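Omission of a single protein chain aside, the complex is shown with its protein chains in their original locations.
Order of writing sets the chain letters: A and B. Residues in each chain are counted from 1.
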Amino acid sequence: MSITSTILGMSKRIPWSVGSLILYSMGLPRGRGWEKTIEAYEEPTKRASKAADDLENALTEHALAGEKLVRLYDLEPTEIAALREALKTHVSEVPLELSQLILDTNSDVASAAPLLVGVVVVPGGIAAVYSSIRTMPEREALSMDETIGETRDDVESVFAMVNVPYRAFDVVFLPAWGTRAELRMDFPISAPQESIALAVNQVEVAFAEDVGFEALSSPTNLFPLIDKMYQDTAEGIVVELHFNTTAGSTHSARTRRRSANLRTDPYHNAGVKGLTAPIQPFSVTIRWQLPVDAKRNALPELTLHSGSAEREKANPFLGTFVVRRCSSISDFDHVRDRIHHHLDAEQSDAA
Amino acid sequence: MTIGELKEEILGKWEGAPAAALSVCIIEYLASLPAEELKFLTFRSLAKATPSKMVVTAELAAAVNILTGSLSLLDVHGLLIDEYEREYDLDDDEFAAARTTNSVVHPETGQIITNAAAHIVPYFVPTDRFYRAIK
Partner (left out) sequence: MTDIGDRLSAIYESLAGGPGAVSFDFLLSATHAERVSVVRNAVDFIVRDHVQTRNLRQGRSEDQLTIDVVSGLKGMGFRAWHDAQIGGHTDISVEGKDGFLWLCEAKKHSTYEWLLEGFVQLGAYCPGLEGQDAADILIFHYAVDSEAVMNEWISRLDSAGLDVQILPHTGDTLTRFSRHKHLASGRTLEFRHKIVPLHWQTLKASKARAKQPKA
């Protein structure tokens, strides 16, 4: 695999802030933005060429644990053992090389239905990788002349929402320990959540066919974690929060600065103190700082997002969480481990 | 250094400059706020600290220049607001590059946004030196 197509593949999938951090951590050159970076690798240096495998590996890690919408499934020990056995028979003999696949969004492999492209063993577990083509809307400026001409003088610009196809990688991950399976759906920031909901079902079905039985049918309820993780002050920093109050209103708060924490925000806290009953969060985003070196941090983010009406129900349910801005599997694992920690505590409380 | 000494230093070093008195006003205003409310100060919000509640003027720019310069009481950073109104706190390197080239790399898409000045909000944050002085 040439480093040129790996970089191109990265540019199609990885958020720039994450991609440039990956290049930085490998001591590789970066331009300003993807376009300049791609140019810089058109005639790669020896040093860059040597790093080709490492980069392809980083791209694979991103496909396994990059921008993801995740479901967890608490399985019986016998069930997950059977799944592990079934997956072992599919383990790929050659390493996954995803960049070519990423760049190819319209050939015959470009099916809408998820296709198993490989099963890989990574530290911590085994992952089945499904690939499909989905679309995300992108705003495109249109020529004024060709659209409305001179019929309107109050219009400054005209845009079209264009559905741009992208190669999605959805992953069923079985950890080497424990009984909690994961479904990690590709979830680029511009992708509409509805398109993912349909894809979740497709991957669950495809996986059931590949392993021979239906195991991923009832996702674990993550709703209680919204409160728990918001209230645990040791847990990263809270950058976004939506909540109901007993006064019957709904509020949203979001920090603007990277290092600011809503848990200690004065306006937020003054509002909260003015209430007689505790606030009832239904959506929270938490960010962690994981040092890459003395200068730079990876900033993985977790969102547990439900709705105001769900919060009011007797048994509110949330089946997914979203993880963004992971630069590696270990960033993702950090976030997922925090989820596990609170989920374990919740389940042992319930038991 | 106490806040009184700080004010004295400014009025001494910038003797005769109207901006000196203005920068002292800003210090007093910021010192009156809880530290948690000082995390995101736009240039216009500093204008509110001045006696006339004036809008952006050359004198205000000079006063903030005093506070951000060798006295090092305020640091400045940049926040990018994209066409979808999503906000991104910029790295200082990227903020500097955005100012000199008037283009900024979108942290998500990695695409260049031209006319960066129209998309960036500079904001100020008090330094440790400021907090030590107002203690």
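The criterion applied here is as follows: contacts are C-beta pairs under 8 Å (C-beta built on N, C-alpha and C of every residue); 3 or more make two chains touch, one makes a residue touch a chain.
Keep in mind it's a predicted model, so treat the numbers as computed, not measured.
One chain is not displayed; in the complete assembly it touches the shown chains B.
Of the candidate positions B:Leu6, B:Ala49 or B:Leu71, contact with the unshown chain belongs to B:Leu71.
In the full complex, chain B contacts the hidden chain through residues 13-19, 23, 42-44, 55-66, 68-72, 76, 78, 81, 85, 92, 95-96, 99-100, 115-123.
As a working rule, only the chains that are shown with their structure count from here on.
The distance from the centre of chain A to the centre of chain B, with each centre set as the mean of the Cα atoms, comes to 34 Å. By the touch criterion given at the top, residues 34, 36-37, 39-40, 77, 79, 83-84, 87-89, 97, 101, 103, 105-112, 123, 125 of chain B touch chain A in their complex. Those residues of chain A that touch chain B in the complex are listed here as 11, 15-17, 19-20, 32-35, 37, 139, 189, 256-258, 260, 264-267.
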